[in-house]
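The complex appears here without one of its protein chains, the remainder shown in place.
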Amino acid sequence: MQENDIEKMREECKSDTLRVVSPEMEKILYKKIPMLDHGFIRVIDYMGTDASIVQAARVSYGVGTKKVQEDRGLINYLMRHGHTTPFEMCEIKLHVKMPIFVMRHWIRHRTANVNEYSARYSVLNNEFYIPELDQIARQSETNKQGKADVAMDQAKAREIVDIMNEVSGNAYEKYTHMLNDLSLTRELARTILPVSVYTEVYWKIDLHNLLHFLKLRADSHAQYEIRCYANKILEIVKAWVPFTYDAFMNYRKNSVSISQKCVELNKRMLKGEKITQENSGLSKGEWQEFVNALDLSDFVN
Amino acid sequence: MQENDIEKMREECKSDTLRVVSPEMEKILYKKIPMLDHGFIRVIDYMGTDASIVQAARVSYGVGTKKVQEDRGLINYLMRHGHTTPFEMCEIKLHVKMPIFVMRHWIRHRTANVNEYSARYSVLNNEFYIPELDQIARQSETNKQGKADVAMDQAKAREIVDIMNEVSGNAYEKYTHMLNDLSLTRELARTILPVSVYTEVYWKIDLHNLLHFLKLRADSHAQYEIRCYANKILEIVKAWVPFTYDAFMNYRKNSVSISQKCVELNKRMLKGEKITQENSGLSKGEWQEFVNALDLSDFVN
Amino acid sequence: MQENDIEKMREECKSDTLRVVSPEMEKILYKKIPMLDHGFIRVIDYMGTDASIVQAARVSYGVGTKKVQEDRGLINYLMRHGHTTPFEMCEIKLHVKMPIFVMRHWIRHRTANVNEYSARYSVLNNEFYIPELDQIARQSETNKQGKADVAMDQAKAREIVDIMNEVSGNAYEKYTHMLNDLSLTRELARTILPVSVYTEVYWKIDLHNLLHFLKLRADSHAQYEIRCYANKILEIVKAWVPFTYDAFMNYRKNSVSISQKCVELNKRMLKGEKITQENSGLSKGEWQEFVNALDLSDFVN
Partner (left out) sequence: MQENDIEKMREECKSDTLRVVSPEMEKILYKKIPMLDHGFIRVIDYMGTDASIVQAARVSYGVGTKKVQEDRGLINYLMRHGHTTPFEMCEIKLHVKMPIFVMRHWIRHRTANVNEYSARYSVLNNEFYIPELDQIARQSETNKQGKADVAMDQAKAREIVDIMNEVSGNAYEKYTHMLNDLSLTRELARTILPVSVYTEVYWKIDLHNLLHFLKLRADSHAQYEIRCYANKILEIVKAWVPFTYDAFMNYRKNSVSISQKCVELNKRMLKGEKITQENSGLSKGEWQEFVNALDLSDFVN
């Protein structure tokens, strides 16, 4: 669908409603937000706003919530205390186009509604994810899970892109050949296509589970490609439920979890004791995590 | 909230939206639909219409769905073939007030979002479900799970109502006494209140899981009180997604499941054979279920 | 792991337990059951037997279940009446190796616990699903979802196998080249591998949800490859919970759903009326489904 078609559709389907409306979401509804080389995110529908969370919380927590009089404060309180059910009162529906290997991470989030394009019933397009040259180098340098001891130079990155284009191009050519010339079923023909091929999905999820998705997938440990989608969805959340977005960023996304042992170590440091990995009683890995979590590098060396 | 307040609110919160709108749902939004003696159902929000189901199905089933060109036919097809995921693309949020014993059945449906009024934080109102005189008699006559061998006369029904009023009235009096005069915590004081006391809940669920709820709870085996709510929600579904409602009623709510053995019995009957429980190979219970399912009483006696 | 290693392990880990035991499951525990060309299913653990379902049902349905005195009859009753929660009291854990395109269907069943081999952390083996020659022809002939108007001959099938071997072989060669010679991360290198590559998963699910999985995936509409796995799991279920297996086969797997309209049509036929698609009021598709469901072909032509 062309962008001007979407604009036309946006004009035509304007209606009255008594439901709560998020003006910022209305502005982006149906618009394709490009992702990676062939993908996109499109908001199809939403239910509720920050006010809906407050409304439900005031039923649940009754008297207790009267003390927190304004909505922002109440939402902060709910987020801080792990009162998650009011956030389930908002819902969003996205249309997402992404490579299959991204979809395979995405689908692991079970509390969501999904309708995916079926390659048993329809022919897949000739669209495969090929990373950008710079991205290949960056990912290889920072990725500790891969083999990245050898620095990635531009020549190598270019060879990689060439290989990816060749492998996926060849696979797609054979795919159409098997479909058109050899009468093979779609369900078997598609088995030779690489996991970089793009698929499409309607994905509907409540806000609480969306935030959990974003906590994991906008995290630096998530693979770059799904992180791109997650970061864009974070912007959508900011437009949709701005109080919730702020609370999430402060109290969950950027919060850190400190074990009982580490609370003790921090207290010893506040008393002026010099703490090192050796006298901390922590393993090397856990020590490093502790230093990172409370940003203690200035204090422990 | 008074009904004219709701009307005022309805006027004030009218907005423009680009989302799909169900005109029939807009008419009933926020209005309290009275249930039993103190309860109600109120539609707070909804997402999607019949068109949203079609939209998602056409992504999923692609080419296969082109053959079924009009929306109603496609929805019938999806319902008949158990393709349930497109129905998950619609969502509804209800505000429901019901007795706790009804809530205890309701909450067993796990795939839903729930915020319930908390009797730990707030004081419960003096509102208890007392069945109507006629209902007591009816329920006792038809209920096979209870002891109903002795016919229920009006005098007995009146005594029952008196007992219920006395027990709940006494419990509520002691509840407020313990709260106000004896400084007992709300969380302990409420433990003496009967399960007929009313509670309130915000309940949000997708259409597929709602239909499953309705299949079980609008069924004649469900307790009368939850069935009242389920039947009213069926009317809401009819207003909201009329094609889906028709498909559900025909292919699921009023459909019957026939085992392989019973398909064979039906074929023998079509061939002219006289089938009885004795020569059917079915147990008495299963035979009766078979006769009821295919409405065969005229043919087997 | 070699089969004799498994046998040794089986000997060594024999223990006493007070838990209910399924002797037939003990016989197959840990043994690899080969699937397709490189896959397998292995039972890792199980909880409960038919007796556990009965045990839970007698708590739930109390008095009502006393009438059905023996276990088999009670399990039949539960299955027939859609009382599904007692079946959730049994659990199974499988280790399964399957192609990614099979896994993508498998994972859609959300009520399960999953740990999958990660191609971000580990290198995938050079194992790709290549269908057998005969299977290619069979699948193309019967598959209505693919383009199968042109009969598949052996020469074409052989060409298809050659293409599949070439495409996956080439992809795997480039995969190892990018990993070993070009220092690419595993997470990017694997994106060129086709969805026919094998993955492994630990999969744990309760019996009710397993039966739902089997209802859909052992169905003739499921793709052949996942159907192979589902049919094998059906055999495992038969060994594990034989009463439940029989009840499932009779009342769910091989049962048919008949709409209210079709119940009426069947009654008209029993009365001796000649029913055709034209006078049935059904669409062509629904008529054919009705005839198939009640196996009426002898009576309608």
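A few remarks follow.
Chains here go by letter, A, B and C, matching the order in which they are written, and residues are numbered from 1 within each.
By definition in this document, a residue touches a chain if its C-beta (ideal position, glycine included) is under 8 Å from a C-beta of that chain, and two chains touch if they have at least 3 such contacts.
Keep in mind the model is a prediction, meaning the values are calculated, not measured.
When you scan B:Gln139, B:Asn231 or B:Gln260 for touch with the missing chain, the hit is B:Gln139. Contact with the chain not shown here comes from a single listed residue; of C:Lys32, C:Arg72 or C:Lys204, that residue is C:Lys204. Although one chain is not drawn, its touching partners on chain C can still be listed: residues 10, 13-21, 26, 29-30, 44-48, 52, 55-57, 59-64, 85-86, 88-89, 91, 93, 95, 113-118, 121-123, 200-202, 204, 206. If you put the missing chain back, the residues of chain A touching it would be 64, 73, 76-77, 80, 82, 145, 216, 249-252, 254-261, 263, 266-267, 269-270, 283, 285-286, 289, 293-296, 298-299.
Interface with the hidden chain, as seen from chain B, comprises residues 99-101, 104, 107-108, 110-111, 114, 120-121, 129, 131, 136, 139-140, 143, 145-152, 156, 159-160, 163-164, 166-168, 170-171, 174, 177-179, 182-196, 223.
What we mean here is this: only the chains that are shown with their structure count from here on.
If you average the CA atoms of chain B and of chain C, the two centres end up 32 Å from each other.
A straight line joining the Cα centres of chain A and chain B is 36 Å long.
Residue positions of chain C with contacts to 2 or more other chains are 145.
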